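Before anything else, here's the structure in question.
For this view, one protein chain was removed and the others were kept in their places.
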Amino acid sequence: MVQPGSIVGGLLGFLGKLGASVYFLGEILRQSGIGIARPRLVVEQIHNAGVLSLVIIMTSGLFVGMVLGLQGVDALSRLRQEDILGASVALVLLKELGPVVTALLFAGRAGTALASEIGLMRATDQLSAMEVMAIDPVRRIVAPRFLGGAISLPLLTGVFNVVGILGAWFIGVYVLGVDNGAFWSQMQEYVDPEDIWEGIFKSAAFGVAASLIAVFEGYNAVPTAEGVGLATTRTVVTTSIVILMLDYVITAALL
Amino acid sequence: MAATSTRDLGTGLFVLLGFAALAFLLTQTTDLDEYRGDSGYRVVARFQDIAGLKVRAPVTMAGVNIGRVEKIEFDGDRLDALVTLRIENRYDRIPDDSDAAVLTAGLLGSKYIGIGPGGSDTYLADSSEIQLTQSAIVLEKLVSKFLFSQAENTGGGQADP
Partner (left out) sequence: MDNLIEIKNLHFKRADRPIFAGLDLDIPRGKVTAIMGPSGTGKTTLLRMITGQLRAGQGSVRIADGDGMTDIGTLDRDAIYRLRRRMGMLFQNSALLTDLDVFENVAFPLREITDLPDRLIRPIVLMKLEAVGLRGAAGLMPSELSGGMGRRVAMARALVMDPELLLYDEPFSGLDPISLGVILRLIRETNDVLGLTSIVVSHDVEEIARLADYCYVIAEGRAIAHGPPAELARSESDLVRQFMAGAADGPVPFHYPAGDFARDLAGD
């Protein structure tokens, strides 16, 4: 037996969990036909994961963008390059900050809600009851939530980026006097469609990962009040680490 | 059912907002037309040393952006750099004896191509070649040239132990 708590034990535990979640993803995808058969279930979950996250995403995006505006002008003015503020902010947001920060906020807002909702259904035997009623809970409960989350995150990322760029534009152009024409023209000069696609690809991958972790932790929660709380915590921690690792891997692969 | 339809409406608006955001990003933050790559005509130029010139670097004439560097290859036979420039169609009256130089924006800035006008009556067209080129000025070469000339002026004094 491997000692629990040892490094080897931890690694084996991680690998086991990775394997189990990949298997779970396969199961979810097999049952995802419900998204076509009953789109209303997915719409409901896009509402829960997307619409309800919108306020926090827009607020955060605005402030991240405004900070980028302040810091960008400060740093670029040392190089006499304030004109490329728009380009720098757009590249930073589109390629990195947008997808990553949105995914982290998503984990905190929608991921925890998903994990605790499904965990509570586990703890109160609702999932078990469905099984006995000959209704597959992966199909009826998990798959729509996974799809709703995976669809919502790229859309939220787009909103975050736009609000962020507008925030930087407001601070840069209106408050700190960067030239409006230069802001946009330099942005269009230096931003390639590839940069945008890179961001969309990243946020799609993060959406799959964050939603999968949330439904996996909820579905496999220990069926007690404590277990549900633990599942919620683990969702945030695991998602954050996985997002940042994935971000590095995707960036390294695309550059 | 009122609650359901409000929720559906909200969700529909959210999805619309998300796609509108992507559309905004694709149209406002990047220049799709310019990037599409079919517009404009191509001319080539050969340089001894391009020293850090990048694909997509601007091509300017009288300081105005008229096109981009599309491709940079090393010619294994002639041992120089073969650079393909794409120039926008509306600038179709550039004399074919114009010269091209690899220039630097600022002292240490990024490299770009500057075209200096010639006096010919015939113009550059697709796949013509700019004959007169001036390679990048490489700072290290400049510095060492300067130091050597100084050393010669002082009679090789720097060789003393």
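Letters are used for the chains, namely A and B, taken in the order the chains are written, and counting of residues starts over at 1 for each.
Definition applied: a residue touches a chain if its C-beta (ideal position, glycine included) is under 8 Å from a C-beta of that chain, and two chains touch if they have at least 3 such contacts.
Keep in mind that what you see is a predicted model, and the values were worked out from it rather than measured.
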item	value
Visible chains in contact with the missing one	A
Touching the absent chain when the full complex is considered, from A:L18, A:L79, A:M133 or A:V237	A:M133
Among A:T124, A:T233 or A:T251, residue touching the chain not depicted	A:T124
Residues from chain A at the interface with the omitted partner, ascending	120-121, 124-126, 128-129, 131-136, 140
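By our rule, only the chains that are shown with their structure count from here on.
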item	value
Chain A-chain B separation of Cα centroids, rounded to whole Å	36
Complex interface listing, chain A residues touching chain B	43-44, 46-47, 50-51, 54, 90, 94, 152, 154-156, 158-159, 161-162, 165, 184, 187-189, 191-193, 195-196, 200
Interface residues, chain B side, partner chain A - complex	7-8, 10-11, 14-15, 17-19, 21-22, 24-26, 28-32, 34-35, 56, 58
